[in-house]
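Note that this complex is displayed minus one protein chain, with the remaining chains in position.
On to chain A.
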């Protein structure tokens, strides 16, 4: 009943197009993350789903009902804002019960549901405190509670965790997921933080410059990016991309990476994809899906910089257009200036068309 369907959605502001023909189906009870850099159109999409903005073209359907012209108060959605939008002149209790009171529910029912949501979000000790003196972390819980208490079938969250501190963000990620499991709402979650999208979402919709790039389960988006934007945007650090040309070697089809030499021979699927290509290609592999190899086997690069995050280390190799990175989960015997040979796992290699940026499929 509460699936969300966006059909040919377009939003223009004057001559600027914020969103270009977006088609997306969000299933009932699904947790969908809209992920992309600032200005990619994700918040615009969200505002149109909520009814705060009207689409220039296209339709929005909840289930089978066309909601395009329905004002936001009658869409029955919950919305959590990035800056919380808490009514600071009210107490936490009044904030939480606001929607219930608006809907004129019986007082006992209002009371019961307010207390239940306060308990769930651990807000009970703050119920009678005025909202303007509370910390950011608590305010965001209140904001989530104020929407969740209405038990909306559709729950929209616009970067709800970007203003809270890192430790609390981790806690909230788990709690939001738990909230969604409990109430089974359809959740749409706007974020620029891929970690939030990857950990919470059932599916991710990656957007850039007002264009929907790819929709898929987190692991699909990570493993099989459809183009070089998704490949570099997803993953920390993003996928390594090296320009090259197809070349036939005695060990099979490979990519000639110019100054970096010939790539290791491709697996059968990628070889098949390469045969369909014409001209230049981009050879891509995830920094974390590679290992050190003896000279002559991997892709060579001199170490320019090493980032250590606990046991994990990100090694930056090469410079300019031939720069790439490798991530190792354990300590590696490398020093600045050393030449390392990095061997991508054969299954982890992805090839893209250099002119269109699209992935090459066999």
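Definition applied: a contact is a pair of C-beta atoms (placed from the backbone, for glycine too) under 8 Å apart; a residue touches a chain by one contact, two chains touch by 3 or more; residues count from 1.
Everything below uses one rule, namely that contacts and distances are computed from a predicted model.
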item: Undisplayed chain, where the name is taken from the UniProt record, one of "Carbohydrate ABC transporter membrane protein 2, CUT1 family", "Pyridoxal 5'-phosphate synthase subunit PdxT", "Sarcosine oxidase, gamma subunit" or "V-type ATPase subunit"; value: "Carbohydrate ABC transporter membrane protein 2, CUT1 family"
item: Contact partner of the left-out chain, one of A:31, A:98 or A:189; value: A:98
item: Which residue of A:4, A:18, A:34 or A:50 touches the chain not shown here; value: A:50
item: Selected residue (touches chain absent from view) among A:19, A:117, A:150 or A:317; value: A:150
item: Selected residue (touches chain absent from view) among A:32, A:77 or A:274; value: A:77
item: Hidden partner chain, touching residue among A:88, A:124 or A:178; value: A:88
item: Absent chain, residues of chain A that touch it; value: 50, 52, 72-75, 77-79, 81-89, 98-99, 102-103, 136, 139, 143, 146-147, 150
